[in-house]
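One protein chain is absent from this view; the other protein chains keep their places.
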Amino acid sequence: MAIDSRFYASLGALTLESAAHLSGASFTGDPAHAITGIGSADMAKAGELAFIDGAGAGQTSLSEHLDVVVVPESARARVPGGAAVIISSLPRFTHSLIASALFRLREAGPASDGNISSSAAVHPGAIISPGAVIGPGAAIGEGTLIRPNAVVGPGVQIGRNCVIGANASVHCALLGDHVTLFAGARIGEAGFGVMPGPQGLEDAPHFGRVILQDRVTVGANACIDRGVFADTIIGERTKIDNLCQIAHNVVLGRSVIIAALAGISGSVRVGDGSMFGGRVGIADHVTVGAGVRLAASAGVLRDVAPGETWGGTPAKPLRQWMRELVWLSKQAAARKHD
Amino acid sequence: MAIDSRFYASLGALTLESAAHLSGASFTGDPAHAITGIGSADMAKAGELAFIDGAGAGQTSLSEHLDVVVVPESARARVPGGAAVIISSLPRFTHSLIASALFRLREAGPASDGNISSSAAVHPGAIISPGAVIGPGAAIGEGTLIRPNAVVGPGVQIGRNCVIGANASVHCALLGDHVTLFAGARIGEAGFGVMPGPQGLEDAPHFGRVILQDRVTVGANACIDRGVFADTIIGERTKIDNLCQIAHNVVLGRSVIIAALAGISGSVRVGDGSMFGGRVGIADHVTVGAGVRLAASAGVLRDVAPGETWGGTPAKPLRQWMRELVWLSKQAAARKHD
Partner (left out) sequence: MAIDSRFYASLGALTLESAAHLSGASFTGDPAHAITGIGSADMAKAGELAFIDGAGAGQTSLSEHLDVVVVPESARARVPGGAAVIISSLPRFTHSLIASALFRLREAGPASDGNISSSAAVHPGAIISPGAVIGPGAAIGEGTLIRPNAVVGPGVQIGRNCVIGANASVHCALLGDHVTLFAGARIGEAGFGVMPGPQGLEDAPHFGRVILQDRVTVGANACIDRGVFADTIIGERTKIDNLCQIAHNVVLGRSVIIAALAGISGSVRVGDGSMFGGRVGIADHVTVGAGVRLAASAGVLRDVAPGETWGGTPAKPLRQWMRELVWLSKQAAARKHD
């Protein structure tokens, strides 16, 4: 993937040898092979370091451009001939270690820099309220209002006629026009990625972004995490209620409506015009088609075809769920004196 | 409804003709008929523009004072004789367009105004902590503490001996005495109202307020949305735990106890002294009586009579739910080798 330099400063390329050295790993391939970026194994371009975890059983396919990869000894056979290889029993951890030597997340300066960075581009027709902080390299479009004590992180691009609510925060994100974030919304934090390291659990770094297309609305205290090696994308006019969680790499279509307290797990896809009741949960990597309706509290564990209406936990077609509930209720009532 | 001028600036009345012109709609009635306010169809007073959506099937009754209304052609027959009419195939959208030309939400000034507005009335016995922002026209009573980086919006009235937590925000709200908001609580954001517009989904504007009566406590990162054309009201000594969502137009009685992660949907009514376990959900427009107990995780889809104890999703009387669970468990165990 192309790492967005507005959010991550490039620290320069590494050679295969220096990268392997960082993590104390062995390698095969030209020691001078240049590692210029990072990616996922299915999407990596030439020069982008990827990793294959475990035996790669869950890995659907490898990028044809993959030319340098971290793998455990056990998965070495999966690496295409000619690709450089770094051997690690903790491939994701080793990959993260090298990635962090290639890219550094940008941060706001110290307090002495003041609330509005001198390198931010704030349109004269935008209003920055008291206490709001605008990071270096951020851009705020005409007619946009940043309410008090909101935080716009380094490099964040916000279009025209947006409203960023009080105490909301936005990092590693691109916002279109007429985007509304209610108070306390959290856009672009790193997602929840826990990986094993040599000393125990570690947080996996996230190098993607959040894209909020035109006229997206995000409710109070809702959270949308940035992607790992790709973007989390919320389609035009999609409306998300308070206290929802949208995890890394999720792609929501246009005009999706999500009521409060939903939990949409990593890499979920949702088609245009779907409508979710309150407290819905969707497991990771599930695809929900266009025009799907989910009853409040539904817990979705598998793909839902376009146009369907589901409910229950684990979720199933609404009629089936209701029929089962009614049947159970009748049976239990009939036999309560058994 | 009377729009509270502390939160919404009046932009002056419109004539029927100018209002219709704004949205390109046709109308019948005196072109000079004055539109001075807005309301819901069941509550509007003379001069207040209301709307009737669809064929009005869900509309229980119309205000006897209704004298100007936006309706689709199909619902024209429902309008009382003599009332002025604006015809729109998107009545709520047209109503919102006109409403936004009548009233404008007040905002904090620019950063140059400083953190504490010169027009705010802060009692000398109140403490405003570093980084807190107090908007124009806000009032803070004696003995009240505003913790760091909290935001008190324009016109907000806070009584005596309240505590507003760190990074909490309050807009369009009236707070009594001894009210406590924990850190990150979000009071008075616009509710989740999605309506169709000519280009797709639009956010419905909200013109109501939040009323927190004496000794209400609101947990960390909990959200209470303001009403659409009425107020969201939380009764005296009601206690709301962290991460709860209380939607627009909800009315909670006195001494209600709501544990964490509850989702109370729009226009729900809850009677005095009810107690809800964690992760409870209540569908919109449901009425829950006084003294009701809801088991943790209950998902309530219909009215609950006073004094009852319910559980499950969809919720039912607790004994019935438990009996069904026990019966199912026994049956499945007995037949597991079938």
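Going in written order, the chains are labelled A and B, and every chain counts its residues from 1.
Keep in mind that, in the parts below, a residue touches a chain if its C-beta (ideal position, glycine included) is under 8 Å from a C-beta of that chain, and two chains touch if they have at least 3 such contacts.
What you see is a predicted model; the values in this text were computed from it and never measured.
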Subject >> Touching residue (missing chain; options A:113, A:177 or A:272) >> reply: A:113
Original post:
Which listed residue (B:184, B:205 or B:271) would be found touching the missing chain in the intact complex?
Top reply: B:184
**OP:** Touching the absent chain in the whole complex: find that residue among B:92, B:147 or B:209.
**Re:** B:147
**OP:** Would you indicate which residue among B:45, B:239, B:285 or B:302 is in contact with the undisplayed chain?
**Re:** B:239
Subject >> Residues of subunit A (touch criterion as defined above) contacting the omitted chain >> reply: 107-111, 113-115, 131, 133, 135, 149-151, 153, 167-169, 171, 184, 186, 189-190, 192, 194, 200-203, 221, 223, 225, 243, 245, 247, 261, 263, 265, 279, 281, 283, 299, 301, 313-314, 316, 320, 323-324, 327-328, 331
Subject >> Hidden partner chain, residues of subunit B it touches >> reply: 115-116, 127-132, 145, 147-149, 165-167, 180, 182-184, 215, 217, 219-221, 236-237, 239, 241-243, 254-255, 257, 259-261, 277-279, 296-297, 313, 325, 328-329, 331-333, 335-336
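Here is the rule we use: only the chains that are shown with their structure count from here on.
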Original post:
Per the centroid of Cα atoms for each chain, what is the distance between subunit A and subunit B, given in Å?
Top reply: 31
